[in-house]
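All protein chains but one are shown at their positions in the complex.
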Amino acid sequence: MTKTIFEKSQSKQHAYSLPRQWKALASFMPPKELCRESELTLPEISEIDLTRHFAELAQRNVGIDNCFYPLGSCTMKLNPRVNELAAALPGFTKSHPLAPPEAVQGNLQLIVELVDMLCEISGMSAGTLLPNAGSQGEFIGIQMISAYHKDRQDHARTEIIIPDNAHGTNPATAAMAGYKAVCVRSDASGDIDFEHLKELVSERTAGLMLTNPNTLGLFSPKILEITHLIHTHGGLLYYDGANLNPLLNIARPGDMGFDVMHINLHKTFSTPHGGGGPGSGPVLCNDKLKPFLPVPRVEKKGGSYRLVWQNGKSIGKIASFHGNFGIYLRAYLYAKLHGHAGLRRIAEISVLNANYLKKLLAPLFTVPFPQHCMHEFVLQADNYIDKGIRALDIAKRLLDYGVHAPTIYFPLIIKECMLIEPTESESKNTLDNFIEIMKIIVAEIHTNPEIVKTAPHSKPVRRLDEVLAAKKPILKHNGKAPPEASETTNHYPTV
Amino acid sequence: MDFVSNREPQIQEMLKVIGVKSIDELFTAIPKKLILPRPTDDDGLSEYEGLQLMQALAEKNGFTSFENYLGAGAYEHHVPAIVGAICSKSEFLTSYTPYQAETSQGMLQAIFEFQSAIAALTGMDVSNASLYDGASACGEAVLMAMRIHKTRQKILIADTLHPHYRDVVDLYLSSHDLSVEVIPRNKEGKIDLQQLKSLLDSNTAAVLLQSPNFLGLVEDIKPLAGAIKESGALLLLCANPLSYGIYASAGELGADIAIGDCQPFGLPLQFGGPYAGYLSCRQEFVRQMPGRLIGETLDTEGRRGFVLTLQAREQHIRREKATSNICTNQALAALASLIAMLWYGKEGLPKLALTNFQRASFLKAGLTAIPKIKALSPGTIFNEFAVSFGMPIEDVLKAFRAKGIEPGVPLGRFYPDLQDYLLIAVTETKSQQQLDKYIQTASEIVGKT
Partner (left out) sequence: MKFSESHEWIEVQNGLGVVGISNHAQNELGDIVYIELPQVGKVVKAGEEAAVLESTKAAADVYSPVSGVIQEVNQKLSETPELVNSSPLKEGWLFKIKVQSPEELDKLMDADKYLSQFKS
């Protein structure tokens, strides 16, 4: 039976040590009336038990280091360990964000050079590393668009157009920034329905948010017409950089007509996903939007670097200090290691790997868009519904074969959707193995669907009751005994 | 170098399978005029050269050779060795958001334990799985208060809230029709009950306070909380979570939402990030909480397990009606904070907090005993305080730096009326020798004028 660390507590056990006290310190005591009266109910645990607890938890988790992780839209590529070594250098870890600029020239140089590199890759002229994640980057970008229109006294622009297959952060961001999200349909080829877009664009359009290639893994051949259309109506274009991987040094969003964008460093630039964060979402823009970038900004003047905390038209601050420096320094090294040719190789091989997988998996599923894809593609598992099997079941059965499931049920507009992105990291062997596993599962659907329907069988838990979790939320250790398990209390059920 | 696996032999085989002659044929959807020419030389670096480059940059940071007394929302604490050892495990470092719960029980349970630890420390009913940082936690808390009190349109913010946090809150609120008023500080550097009462009304949705505040002072929250409660507004309390090791918890003080930054636990300074914001609140507000939430449940065989829950409020489902646009949390940073909180534990955390208080108090007493050096306030502190040296701050900084000490954050940039004041942070990392040296140096600097 799984125990939380709170349930492993043993009276008076501990791991900590504290620096030596000296006599004079004892004369300083906080005033009683301000002090905590309630007990601090943290566990009492020794170092070895703490160590083993987390070793246990690690054994019940998997990362890219352990297995193939073809999550579409997430770009699960290798997180190089050399990045970890660099991030741990004391010169970086011990630098305080409010240190005088002359004492942190190395950090400031890194920031300026990374912004320059990202601008070059994206075809933009200025940028910021402050947003702590892609969705924060989106928020900043949309706020900058808003500031641009307000600066020109154009207060009629109240709408942001977003495709129906967009990631959920897009409409959420638009709403957070006070805009009405207007939805544009996709056509049968998976591209934006240009006719519908023409109907929707007006003098109320502040901008259009696009991912290109889109969430179906398809590049919009009409992209230049799309950006031109929005611009002629006075709107601006926001590029969601989640799918930048296949475009590195191949094509640039700035050249496509985008005015502002974000990059997900934890996707395209290999910074570790860490179980859900921290990420980093730099924003890049063209000259039109440069004045509105958040502060602080870093500038090179003469031979040295300085911080600019105030800037007239800036939209303000988005982070406590300089954003996730410890994360974007990894991206800096990653970009430097690759150089221009290396980055292009990433794009090329990510697209090669995806098309290879798509070709060999196509016979097993419904293929809504037969044309060549970019770095990811969509398959539908709706051809197994009559056997009572859905995409969810296939995803769970993949776990039994030591592979992480692809993204399922996103984009929302595709029924029984599986969005698959292998990334450039994976070797042909891994891809072939994945195809074999899929073939085995499809065979099981025909001969033994029950085993797929009730998967996974070899993980620490079976399928979890999400309805119970939402109806009666238990969100912390509550001091009650863990729920009763059935007679078969193996952690790894046998089937 | 690159980290691509497939090379020429595999590439050729794969192209055959796909049915194209070259990789370029896979990019034909892109208009030709957009395609960049192929780079002609390989300007990448080897792993060795890459590390050399990073070493050189790190060495350009002279800061690390100074004794550091900077605080203001980022504190130098000992990071227990076990934190790095656990966080660098492949299964944590390289894993994704736990959407497939059965294969992510480790991370889910760890974050559940983080939620439990934060709830325990802050004395609140529930906590979320972390937010980006303290600043965004404040912004999210204000938006949350607005969702709870849909018809109230006013927010009060303490002048003594971290100025950067204040700026971020302003940005979060910029597209909303709200009135924001600042509660001024008194000459003691704290928030006055009378001032607060004069600004509170039935249109106030929430009051955002910080304690210990930006000037290092512990606010008298209880009477303030009473007045806030009477007006029907919500109390949002921002705090350094370590201070709850000795001072009254947010729950005891009557807060509705407790927010702040977990940086003091297990997270190195790293020039400002990644840190991890926390947000905990009373049970009745649980469905309005932004960010991720991990919940406990049972599997089909009655086994205990953990899942992401209450996701219907989040962006990937609710989209434009979501409680926020948040996608990532700070999972790995939250894990680091959890491990540090556990390493100190029930007994150690209060002791860590106490020794921070004592060392800071020791330095404050030693400095204010020197003629000409004045404390901003006699009020209770935690591990930070402000003093003036009775001379231009630039000269003070120069003199300390000549002795290898970075003495504190000059307050003039944040509060123009506090031009000559320095905000000094003292943590458990400062020994008796170092503090004596600081006092000695201060004495010399002031003595020379």
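Per-chain numbering from 1; labels A and B assigned in written order.
The rule is simple: a contact is a pair of C-beta atoms (placed from the backbone, for glycine too) under 8 Å apart; a residue touches a chain by one contact, two chains touch by 3 or more.
All of these numbers come straight from a predicted model, not from anything done at the bench.
Q: Touch as defined at the start, partner being the missing chain; which of B:S88, B:Q153 or B:Q311 qualifies?
A: Checking the options B:S88, B:Q153 or B:Q311, the one contacting the hidden chain is B:Q311.
Q: Using the document's definition of touch, tell me which of A:L78, A:A341 or A:A470 contacts the absent chain.
A: Touching the chain that is not displayed is residue A:A470.
Q: Pick out which of B:R287, B:K372 or B:K403 touches the chain that's been left out of the picture.
A: Once the missing chain is taken into account, the touching residue is B:R287.
Q: Even though one chain is hidden, which residues of chain A still touch it in the full complex?
A: 409, 466-467, 469-471
In this text, only the chains that are shown with their structure count from here on.
Q: Go ahead and note the Å separation of the Cα centroids belonging to chain A and chain B.
A: Distance between chain centres, rounded to whole Å: 20 Å.
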